[in-house]
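My questions will all concern the structure given below.
Note that this complex is displayed minus one protein chain, with the remaining chains in position.
Coming up: chain A.
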Amino acid sequence: MLEQVKQVILVLSGKGGVGKSTVSTQLALTLKEKGFKVGLLDIDLCGPSVPYILNLEGKSIHQGPEGWIPVYLDPEQRLGVMSIGFLLNSRNDAVVWRGPKKSSMIKQFLEDVCWQDLDFLVIDTPPGTSDEHITVMENLRPVKNCAAILVTTPQEVAIEDVRKEITFCRKTGIPIMGIIENMSGYECPSCSHCTNIFSSGGGHSLAELAKLPFLGTLPIDPRVGQLAGRGLPAVKEIPDSSTSKVFGNIVDSLGGLLSNGL
């Protein structure tokens, strides 16, 4: 069903907790704000964060004549969301599946969701390099307009895992659109002193080393963390923040891609 999608964007890391779900949701929300028609697919089966972040918990997926109908954030249906979170009875239910079962769920997510015409499909992935990743990459290989955005935080422990993820993308043939460095520096709300809690600059150097485009630096901004649970775009709520600028820029260049006929 991905033939009707103009561009697929995989949000990947290798490292856990670096902000993949935050980036996926903010990217999708920014794209929607700029007038695109967007789908957001959450393939994190063990820890789906998207329903919570977008304030869609408790919504359910319906089976339509042509497949699963995603949950829409807005009445105009410009942002559709699919997540295993919508299929669980309770928000505390754990999905304890081994690889093969996870793989078949993800295949269903890729094949059986009725997204209709989309400009962008953003895919949020779980941490690590597991069956979920291998399956999604294998299934996306034949999809022409598909690329990955890698999210990292600046410290070595994270960079180390993201280097492995770059190898993974290269092996599976998924082009990398670029790297985002998240949680780089924190400005004290009382004295404005900036502390690099998780160091700083690591994502930028990694991009240079791996000869990949660098897409921007996001500081630690508790206001961004607090948008989680409310489903609100940073570009609208905190338009002057550097986070909004980075997402604005990424979306502008993505828009450019589309209008240049990819």
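Assorted remarks:
Note that contacts are C-beta pairs under 8 Å (C-beta built on N, C-alpha and C of every residue); 3 or more make two chains touch, one makes a residue touch a chain; residues count from 1.
We take it that contacts and distances are computed from a predicted model.
Think of the chain that is not pictured: of "Mediator of RNA polymerase II transcription subunit 27", "Cytosolic Fe-S cluster assembly factor NUBP1 homolog", "Density-regulated protein DRP1" or "NEDD8-conjugating enzyme UBC12", UniProt labels it "Cytosolic Fe-S cluster assembly factor NUBP1 homolog". Screening A:Val95, A:Cys114, A:Ala147 or A:Leu257 for touch with the missing chain picks out A:Val95.
Considering the whole complex, the residue from A:Ser24, A:Ser83 or A:Gln155 that touches the absent chain is A:Gln155.
Contact with the undisplayed chain is limited, among A:Gln7, A:Ser21, A:Thr217 or A:Ser244, to A:Ser21. Residue A:Ser49 is the one among A:Ser49, A:Ser83, A:Ser184 or A:Thr217 that touches the chain not shown. Residues touching the missing chain, restricted to chain A, are 14-18, 21, 46-47, 49, 52-53, 91-96, 98-101, 103-104, 126-131, 134, 153, 155-158, 160-161, 163-168, 171, 186, 188-191, 193, 195-199, 220, 222, 225-226, 228-229 (touch as defined at the top).
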